[in-house]
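Taken from a larger complex, these chains appear in their original positions, while the remainder are omitted.
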Amino acid sequence: MRPSGRAPDQMRTLSFEPGFTKHAEGSCLVSFGDTRVLVTASLEEKVPPFLRGKGQGWVTAEYGMLPRATHTRGAREAAKGKQSGRTQEIQRLIGRSLRAVTDLQLLGERQIVLDCDVIQADGGTRTAAISGAWVALRLAVDGTMGKLSADPIRTQVAAVSCGFHQDTAVLDLDYLEDSTAGSDGNFVLTADGAIVEAQLTAEGATFDEEGLLRLLRLARIGCGDIFAAQLKACGR
Amino acid sequence: MRPSGRAPDQMRTLSFEPGFTKHAEGSCLVSFGDTRVLVTASLEEKVPPFLRGKGQGWVTAEYGMLPRATHTRGAREAAKGKQSGRTQEIQRLIGRSLRAVTDLQLLGERQIVLDCDVIQADGGTRTAAISGAWVALRLAVDGTMGKLSADPIRTQVAAVSCGFHQDTAVLDLDYLEDSTAGSDGNFVLTADGAIVEAQLTAEGATFDEEGLLRLLRLARIGCGDIFAAQLKACGR
Amino acid sequence: MRPSGRAPDQMRTLSFEPGFTKHAEGSCLVSFGDTRVLVTASLEEKVPPFLRGKGQGWVTAEYGMLPRATHTRGAREAAKGKQSGRTQEIQRLIGRSLRAVTDLQLLGERQIVLDCDVIQADGGTRTAAISGAWVALRLAVDGTMGKLSADPIRTQVAAVSCGFHQDTAVLDLDYLEDSTAGSDGNFVLTADGAIVEAQLTAEGATFDEEGLLRLLRLARIGCGDIFAAQLKACGR
């Protein structure tokens, strides 16, 4: 039995609130249950130094957590003077995931920065961030289609966590499940069925091929729900 | 005529949404028009090193702005590795303002940290932060009264900006007014009529005693509105 | 009775020693009693990036305190690896104050950096710094008038602190008064009577309009003395 009473293959309540802030070219407040992440997409008419003059664009991400997004207050990274290894790992993952569905040539010499700031954390902040980032990116690109020759977004991308809770494979772990899971992982999938990233970690209990495939099957179910919600949020 | 069509002594629409996040002992999403700041109050059963063993508590604040809270994206302070002088100036001001209405002896050896994170900026983020921080502080103290011998909050505190827009003294400047004001300032006032802080700066045009008093009179009007809204948000 | 035996509206002994160092385009060792600040003005034939090609100049300030300028040794900011919030707040204030009396167009594409280093502290280091910075700036501009079409310095600027010591409004607080004042503030005024900055803070006791005006009246008296001493130091 899951602490939340959910079925093993049941997502938490999903919500994508597009246009949550007014300045960004695209924005979205995404909720996976009590996990809430504000994503903004900022379109800049320039690219990072390593891409200058190469005729292509870039999509990158930054991730942060408000100090009291969590049960006990964490130190503010700006005050500590550096981003943690965890923060950097997550923002690199978000960037790679979104670039996997973007045609950087079609974007032209432009950069889109996806800022993912966790307002409230209850497990799965990185998967919510990736899923919400696609909505913010979609909205930002929609608003700039006048400058583009074709749509640079090839398909949808979404992410969800899965893991073993008391030996049962469950979908979309909340904080309680995440902190006690024997092993878990995050899957980043595209709407056309491909795997973009799979990251599995054994914490306590290790796993095998069979376990890996069971988690992946759950991830496909969860991402299906997310894809539908993303489209609806973008009015598609 | 103000760009927003407001009367010179008219505040923007005020909103205090208490309990915006679930983990913090107190929280509030405060809006002064399009300026929105999320404030959380975290109660910690410890004090900073310089107060250990002195039998009193502490109230302090940290301030941050999400990278795309503004018209154009600003660099993330956590990524730059340091807080700007502006950020530090503001968080020191918020801390002083809230300590001015708190009896630190009555708080006991506890610290309350007020995290003020700007979700969307349209002028007056520091005054919204101070005003919202009082609500978050009030809620956090309400929730911990069982541990306290008496209420450590002496009175309400609120803040508002005033300035000269096209030679007219106006209340609660939005971004458009703020960026063109000849001179302006921020006032921090208590509900019993005292001035806690007054900070006036001439940018372009200097001012005199008469001007200073006119701005202060507007500030008293604006803070009156804020005090009423704060009480309502706290259910008092 | 003030600890120093001074009358409430009496400044400490003022001294401006121009040309204290030989390399700077302008320099001044300013003393407000035992508070001593060395100010140098460095003229650079370049402007900060945000002003390049705009045909105007810039005036900025940096502030530091020697580790043993104070009663007990403070950590060296260069060794700690960052400037404190207090340091940044003060150097921003000095910069704004001097820019308020400078015509940046007339300065041309040049920058003047005012370095204010506290040799010995006894209260009022920021007001001494601003007052001395005007002398260093005046001397630096005098020495470069051959390159300028007209004098970019419109008028004098000076600063002084005022506050309530045992319920009496007093002028130019020394360290003993400053550390026990109920509320105090700093005023930056120009020689033609305008207010450039007013920063009042209640520490312990709050204040009201009447108190604010009494402090401002004292500040006008003190700045009058400073203006006279500045002119004499510059040989005008």
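Residue numbering begins at 1 within each chain, and the chains themselves are lettered A, B and C in the order written.
Here is the rule we use: a contact is a pair of C-beta atoms (placed from the backbone, for glycine too) under 8 Å apart; a residue touches a chain by one contact, two chains touch by 3 or more.
Source: prediction; values computed, not measured.
This structure file defines a homomeric complex of 6 copies, of which 3 are shown in place.
The definition used in the following text is that only the chains that are shown with their structure count from here on.
Once chain B is left out, the chains joined by touching break up into A | C. Over half of the residue numbers at the chain B-chain C interface are used by both copies of the sequence.
Of all chains, the one whose Cα centroid sits at the greatest distance from that of chain B is A. The distance from the centre of chain A to the centre of chain C, with each centre set as the mean of the Cα atoms, comes to 51 Å.
Averaged Cα coordinates give chain B a centre that lies 28 Å from the centre of chain C. Contact with two or more other chains is made by residues 81 of chain A.
Chain contact summary for the complex, chain B toward chain C: residues 82, 84-86, 88-89, 91-92, 96, 100, 185, 190, 193-203, 206-209, 211-213, 216. Taken together, the chain A residues at the contact with chain B in this complex read 21-24, 27, 34, 38, 40, 42, 44, 62, 64, 66-73, 76-83, 87, 113, 115, 117, 119-121.
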